[in-house]
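The structure is given below, and queries will be raised subsequently.
Only a single protein chain was left out; the remaining protein chains are all shown in position.
Right after this comes subunit A.
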Amino acid sequence: MSTVDTPGPRPRGVTAAGRLSDRTFAWLLVLPGLAMFAVIIVYPLVASLATGFFEQSLVKPGRRFTGLSNFADALKGDFWPVLWRTVEFTVGATALPFVLGLALALALNSGIKGGGLLRGLFLFPWVIPGVVVSFLWLWIFNANYGVLNGVLMRSGLMDTGISWLGRTDTAMLAVIVTKSWASFPWMMVMLLAGLQTVPKELHEAAAVDGAGAIRRFRNVTWPQIRGIAGIVVLLEFIWNFQHFDTIYVLTGGGPAGATRTFAVAVYDTAFKGFDLGHATALGALWMVLLLGAVAVYLRAEGKGAR
């Protein structure tokens, strides 16, 4: 639709026929949504960034300006271990489902029988509610009666069970596996959609030319799905960087902080320590890091694509 208004001395936004101009109409349509965005996303975000400069409690009214001291405290305290846990979780919970999702997408795209049905069935872990996923894996990893220990002991690989979620060296792995289980189906669907755009002729031509499976993947398939792969990895990275639910239900950030990521640390500081100032200061650092990482990634992607 055109946005050209006939010029003339009449009220702004109203056309000759007395109707709203396109531009006014378009803004009217946006207004309710924009108002909601402003109130529930933009304002809280700006306010929370400001709160980082104050000493403020969640439960008591009033606050005191403290400058950068909250940020300094965060950097001296939790920041580095928490950053490391976050990176560990984000990389693990992005790489593992990507590998699984890609392998499955390639398999389903190779023309095996029942591929469409399998695609639908495989979405199941992704569809069920996140908290159910957490309950289920809590039960599987259970130290005393968990099926994982049971199977390992039955097959003679272990004599006694492991407290998967209670040990500092296995807790993060367990959390990553759980989160990956819930997200690899989504990766698979997106990558499969990408694979289906690869022209079969390209593959056939390469096969006729004698290219093996691995070379065909590298030189034919990968360049075609690079774009969609970049997008799913970026989205999954962003989501994992701020993921909360699985970690909180499975370990609550423990044991001994072994799975304490930014999301858990900010949440606990605010709602268990009631310390809004420190929570938002840490949160601000977290957000800046995320934005920085995304910017770097997009730049690298842009260069790689060129």
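Quick note on the criterion: a contact is a pair of C-beta atoms (placed from the backbone, for glycine too) under 8 Å apart; a residue touches a chain by one contact, two chains touch by 3 or more; residues count from 1.
One rule holds for everything that comes next: contacts and distances are computed from a predicted model.
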Per UniProt record, name of the chain withheld from view ["Cytochrome bc1 complex cytochrome b subunit", "Ferrous iron transport protein B", "Alpha-galactosidase NEW3 domain-containing protein" or "Carbohydrate ABC transporter permease"]: "Carbohydrate ABC transporter permease"
Options A:Leu75, A:Ala95, A:Leu123 or A:Leu173, residue touching the unrepresented chain: A:Leu123
Residue in contact with the excluded chain [from A:Leu29, A:Ala72 or A:Val296]: A:Leu29
Options A:Leu68, A:Val147 or A:Ala300, residue touching the unrepresented chain: A:Val147
Sites on subunit A contacted by the missing partner chain, in the whole complex: 1, 3, 19-20, 22-23, 25-27, 29-30, 32-34, 36-37, 39-45, 47-48, 51, 58, 100, 103-104, 106-108, 110-112, 118, 120-125, 127-132, 135-140, 142, 144-145, 147, 150-151, 153-154, 161, 181, 184-186, 189-190, 193, 200, 203-205, 207-208, 213, 228, 231-232, 235, 238, 241-242, 244-245, 248-249, 262-264, 266-267, 270-271, 276, 279-280, 283-284, 286-287, 290-291, 294
